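Note that one protein chain is taken out, while the other chains of the complex remain in position.
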Amino acid sequence: MGATVAIAGASGYAGGELLRLLLAHPELGVGTVTAHSKAGDRLITHHPQLIGLADRTLEPTTAEALAGHDVVILALPHGASAQIAAQLPDDVLVLDCGADHRLTDAAAWQKFYGTEHAGSWPYGLPELVHADGHKQRDALPGAKRIAVPGCNVTAVTLALAPGLAAGVVAPDDIVAVLACGTSGAGKSLKPHLLASEIMGAASPYAVGGVHRHIPEIQQNLQLASGGAPVTLSFTPTLVPMSRGILATVTAKLTGAADGAGVRAAWEAAYADEPFVHLLPQGQWPTTAAVLGANTAHVQVTVDEAAGRLVAVAAIDNLTKGTAGAAIQSANLALALPETLGLPTTGVAP
Amino acid sequence: MGATVAIAGASGYAGGELLRLLLAHPELGVGTVTAHSKAGDRLITHHPQLIGLADRTLEPTTAEALAGHDVVILALPHGASAQIAAQLPDDVLVLDCGADHRLTDAAAWQKFYGTEHAGSWPYGLPELVHADGHKQRDALPGAKRIAVPGCNVTAVTLALAPGLAAGVVAPDDIVAVLACGTSGAGKSLKPHLLASEIMGAASPYAVGGVHRHIPEIQQNLQLASGGAPVTLSFTPTLVPMSRGILATVTAKLTGAADGAGVRAAWEAAYADEPFVHLLPQGQWPTTAAVLGANTAHVQVTVDEAAGRLVAVAAIDNLTKGTAGAAIQSANLALALPETLGLPTTGVAP
Amino acid sequence: MGATVAIAGASGYAGGELLRLLLAHPELGVGTVTAHSKAGDRLITHHPQLIGLADRTLEPTTAEALAGHDVVILALPHGASAQIAAQLPDDVLVLDCGADHRLTDAAAWQKFYGTEHAGSWPYGLPELVHADGHKQRDALPGAKRIAVPGCNVTAVTLALAPGLAAGVVAPDDIVAVLACGTSGAGKSLKPHLLASEIMGAASPYAVGGVHRHIPEIQQNLQLASGGAPVTLSFTPTLVPMSRGILATVTAKLTGAADGAGVRAAWEAAYADEPFVHLLPQGQWPTTAAVLGANTAHVQVTVDEAAGRLVAVAAIDNLTKGTAGAAIQSANLALALPETLGLPTTGVAP
Partner (left out) sequence: MGATVAIAGASGYAGGELLRLLLAHPELGVGTVTAHSKAGDRLITHHPQLIGLADRTLEPTTAEALAGHDVVILALPHGASAQIAAQLPDDVLVLDCGADHRLTDAAAWQKFYGTEHAGSWPYGLPELVHADGHKQRDALPGAKRIAVPGCNVTAVTLALAPGLAAGVVAPDDIVAVLACGTSGAGKSLKPHLLASEIMGAASPYAVGGVHRHIPEIQQNLQLASGGAPVTLSFTPTLVPMSRGILATVTAKLTGAADGAGVRAAWEAAYADEPFVHLLPQGQWPTTAAVLGANTAHVQVTVDEAAGRLVAVAAIDNLTKGTAGAAIQSANLALALPETLGLPTTGVAP
């Protein structure tokens, strides 16, 4: 076992998923697991699936508890992760699953989060294609601080970025509507997240340009489009499933390519990607097929009558959307094989 | 009991919902119930919820079996309903829950359905607001043939029509993404509709401008916009619930009104509607709140950064989306109170 | 409108269901609606389905707020209902949906609830068949205080009581296992009731003889068996649905009757009941068929090899299990038709 990993915020859903993946990782071992209000509890009380860690107890989330590990992964609310990250040694690899270090634009941070900007870290979405054709993974080898992307952001970005980078769609009128599982909202005890409210229900939230993932999506898509400003209408909807994000993204066609040319942009972008798959033509993504896998399934088509491309991506918000992404980036940062220890097959049906 | 109603296609989901509503209707009684391949079966085998009709048997779907009723409601596949409708007497009120008589444009029918156009009937969406301010309900009193709208169509139309009629949004770049319950796909035995495939899964279908509800939505929205052509990107997604449609619809703002002015358009359109409710500002529709009710819940907001309005509607596809709509229109056609016998309270949670 | 009904605890699930049913009741009108921590909120915030009460605000739960109505229905936690009930005038009809007044045996109350016994009220399960053949409904006309049964209790009692009353099964080794929807646990914010935890999960709770519904079931079944003590193994399991209880109940055959004779006991007990239906032989109950209805579906069979009868009942925990039962009993107490205003058709699929 090459390295040990401490998990801050281990009682939550992202924390649990990190531990599930680490238990199957050949080179990364589970170190200290911490929590805030749940410190002192047995881990298995909160994560009965983690039978392999049945003897573990949650420690308080402090820099001391996290010290002495090769890697620290923060699965904390935004604000909390910046605070603890500031106390960790520079030579430890720290990955933040929260939002604190994702945005490069301090004004965007201030506008959407209302607090002071903590600065930005290398961004952990390896498959993000930039306008010049290079991928975001180039920024990660040797990095000591990595910002793990937001789950909705990953889905929308992977769906659309190839088209922007290839110039076949325009960045100025993008519409994204997402069907989201409830685990993305975490374990917080809110009435609208009760099972009785969710089953049988589809409902939107954070409608009208206020969702905090908007500036992060714009930042990514602007890298893909080569700097052209991105205009985005973004509406997430909660649907009755625990895991999964289905992002339906449409953008206006530029006319630079026909249907086959459009598809070629996605084929080129993802042909060699181990975790992002353009499905065979005519087969559309379903979140069920990526459950528990560090995999994104993508499909695109052209709607000539509407003058729009429709791109759809499906991911598991906790795996490729959070915990798997963190470990994929950690693999890259630590010069391990990028795919090490990460499942690619979904648990379906 | 003033009138009797025969139901053709009573073994399906729309048929079952029609019967549920008729059992509670004070002026409409259940007459003959027919089916095709299920003829001869006890009705309760297919609809265990219809305990009040436990003694009924399904008869074959023939004009003879349907004769002798005041009202005939067809809950049949498209094609089949036009065929049987042609054999029914002119003085019987016939409502078609299928698509055969919805489109006025024969070319659109031919393009999307590939068969000969059966002609169009008065369209049964009473709350559809036309550009001149009148509502579609004016076409229904005394009608002897009524085309019941498609369920997705009803959701999208009710969400957006007021804004087009008031000129606050543009008809030329509308995007609609829907989260749909499985009962809209009917009882047909297809692998992707199996429970094991649906639970935990969100997936799109009929992507890229090929869904048959597109020309019907365009027809409605064009009536609202006063004839301006409607450009629509339409993507339905299946999500794990039996009933319900959540339509998220966005259109470009014309600048004719600010946020308050925009909201005023919806307030004006629906203030007096018994079945369409603009929710209090800030409260977003959820399909759970309209389950089993002949009710649409609507909300709108303006996303200034995106230059788009977002309108959301929630309906139960089987009630306001199909069977309830049929009975509402039948009430109007028969000069009964429009709301008679129709539930307005959803079964929630 | 003959009478007005005040609802205490109107922000919860039982409260919402009471209001849904009252909105459709021709003789009972909605009076004051009260809540504890939610007092001051608009009712529609908590119950978006109650669009017909969109103008109502929740008042604090006090005897003063509840005064001046013909009927008061308490949908409060146990303990709270006894306290408020003691302050209400004797001539008001009070129905308690909580447990405080269900048990006649003070020692059983003390053992399972650990508090002082508040005394018992006439028990509102009209269809409970006693050993001498009379039904529990005889106790209700003119009553001014009625204890509404527990939801699990109703399901188990309706499943098995006819067999005990007829002497075809023995009361000394009954096993009941229930599949229960989450709304029975109410709206309390507990981690295990979050949607993310419930979807995809089946799990038991209160296992091993500690569930508080046990003495109430025993009390009912002892009335059916004519005083013979009832031994009961009772295990409820939470399954991923909002509403519904499926009770699978088995008891040893006494040998007093063969299969046909066994079935005859249930037929005799329920032939004239408007809300309890013995399904056609071979058709088993499903909770979906009783959703939103004040209906119980029951089926029985004999397993000769096991020497046991298996009886299954399906109800909606919020309708026949709570709110519908309250209104059914109120109808009886007020000398209205027992079935007035109560739906018998389930909302399926």
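Some observations on this one:
Note that the chains take the letters A, B and C in the order they are written out, and that residue 1 is the start of every chain.
FYI, a contact is a pair of C-beta atoms (placed from the backbone, for glycine too) under 8 Å apart; a residue touches a chain by one contact, two chains touch by 3 or more.
Since the model is a prediction, treat every value here as computed from it, not as a measurement.
Within the entire complex, contacts from the absent chain reach the displayed chains A, B, C.
Only one of C:V129, C:L232 or C:L336 touches the chain withheld from this view, namely C:L232. If you put the hidden chain back, the residue from B:V5, B:I198, B:V230 or B:I245 that touches it is B:I198. Per the touch definition above, the residue from A:H69, A:R102, A:H277 or A:K320 contacting the chain not shown is A:H277. Of the residues in chain C, those that touch the hidden partner chain are 173, 175, 177, 179, 194, 196-197, 199-205, 207-209, 231-235, 237, 239-244, 246, 248, 250, 252, 284-288, 291, 299, 301-308, 310, 312, 314, 349.
Interface residues of chain B with the unshown chain, by the touch rule above, are 13, 181-183, 185, 187, 189-191, 193-200, 240-242. Counting over the whole complex, chain A has residues 13, 16, 20, 23-24, 42, 44-45, 47-52, 54, 183, 199-200, 242-243, 277, 279-280, 283, 285-286, 288-293, 295, 297, 343-349 touching the chain that is not drawn.
In this section, only the chains that are shown with their structure count from here on.
Chain A and chain C have Cα centroids separated by 45 Å. Looking at chain A, residues 194, 196-197, 199-200, 240-242 sit in touch with two or more other chains.
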